[in-house]
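Heads up: the structure comes next, in C-alpha cells.
Excluded from the complex is one protein chain; the other protein chains are retained at their positions.
Coming up: chain A.
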Amino acid sequence: MKSLTQSPWLLPVLVLAAGAAIAIGAPALLSQHTYVSRLATSLALLVTLSIAWNLVGGFTGYPSFATAAFFGLGAYATAVAQQAGWPVMAGFALAAICGALLAAPFGFAILRLRGHYFAIASLMLVTILKELTTGWASLTGGGMGINLPGAGGDPIAIARIALQTMVMLAAVALALSIVVAKGRLGFGLACIRMNETAALGAGIDAPRLKTIAFTLSAAICGLAGAAYARWIGYIDPSDVYDVMWSVRPIIATLIGGVGTIFGPVVGAIVYMVFEELMWRNLLTFGTGALGVLIALLVLVMPGGIIPTLLKRKAS
C-alpha cells in the first residue's frame, strides 16, 4: 500500500473524484438555493482561472495579465461555434484550441521579456483582442455582443449544468496543476522562477517550458470562458475582455499563496467571500472597498495565507 500512497497520481485522482462527487451532488443540494448555487459557480470559475494563472504567474514567476484575453477568446469561440450550429462539446474544444493556438506563438515571443515588460505585453493582448472583437462585427456581433443559442431554456437546468461544468473544470485544472507541480515540468519551471540564467546554464530549455506552461494556462482559461458564455448566455467584448478577469485571479492567488498548489483555491474562496460582502453592503463604493482590501493584503501579508501559515508552523 505504501507504494500507492506515494504514487504521484494519487492526489490528482482524488481531486478529480472529489470534483466529480461535488459536481454530481451539489445541484441536488443547491437547486433550491439559486443564490448559493450562483455563488458556487462563480467560485468554481475563479478557482479555475486562479489555478490557470498560477501555472504561469506562480510556478514560472512571470506576472501575466493575459488571463482575460484567453478567457474572452474562449467565450467568443464557443459562442460563434454554437451560432454556426456546432455541438456544445465541439464549441468547448474549439475554445481550448483557440486559446492554445494563440498562446503558443504569442507566449514564445513575449516570454523573452521580463518583469514589467512581460506584464504590459500580456496586458496589451487583452486590449487588442477586445478591439478586434468589437471591430469584426460580422462574426462577433461587435459591441452588440452575442446571444448564445439555447440561452432561453429552463434557468434552473442552465444553472445546474453551469455549476457542474465549472466544478469539473476546476477539478481538472487542479489535478493538472498537481501533475505539473510534481513532475519534471514543474521542476523546470521552479528553476526558471528562482534563477532563469542559472536554469539555462544547467541545460533547462527555458523558452520551451515557459511556452508550455503559458499554453496550458491559456487552454484552461479558454475552457473557462466557454463555460462562462454558456452559463450567462450573452457575451459582449467589454464583459469578457474586462481586465478584472486578469486581476481577480492574481489577487485570489496572492491571498492564498503564489506558486503553491492549493493557494489559488484557498485564495479564491477568501476573495469571493470578501467581494460578496462588499458588493452587498457597499454598492456605490464596492470597487473602492475592494481596492482597500487588496492594498491592505499586499501591505500586511504579501506572502499569502498558505506560505504565512507554513512559516509559522516551521518556526
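Following the convention adopted for this analysis, contacts are C-beta pairs under 8 Å (C-beta built on N, C-alpha and C of every residue); 3 or more make two chains touch, one makes a residue touch a chain; residues count from 1.
Throughout what follows, contacts and distances are computed from a predicted model.
Q: Given the options "3-oxoacyl-ACP synthase I", "NADH-quinone oxidoreductase subunit B family protein", "Cytochrome bo(3) ubiquinol oxidase subunit 3" or "Branched-chain amino acid ABC transporter permease", which would UniProt use as the protein name of the unshown chain?
A: UniProt lists the chain that is not shown as "Branched-chain amino acid ABC transporter permease".
Q: Touch as defined at the start, partner being the missing chain; which of A:Ala28, A:Met89 or A:Leu299 qualifies?
A: A:Leu299
Q: Quick one: which of A:Leu14, A:Ala84 or A:Ile128 touches the chain that's been left out?
A: A:Ile128
Q: Touch as defined at the start, partner being the missing chain; which of A:His33, A:Arg114 or A:Lys311 qualifies?
A: A:Arg114
Q: Looking at the full complex, which residue from A:Val258, A:Met272 or A:Ile306 touches the chain that isn't shown here?
A: Touching the chain that is not displayed is residue A:Val258.
Q: For chain A, which residues touch the unseen chain?
A: Contacting residues on chain A, toward the hidden partner: 57, 61, 63, 109-110, 112-117, 119-121, 124, 127-128, 131-132, 134-135, 243, 247, 250-251, 254, 258, 284-288, 290-295, 298-299, 302.
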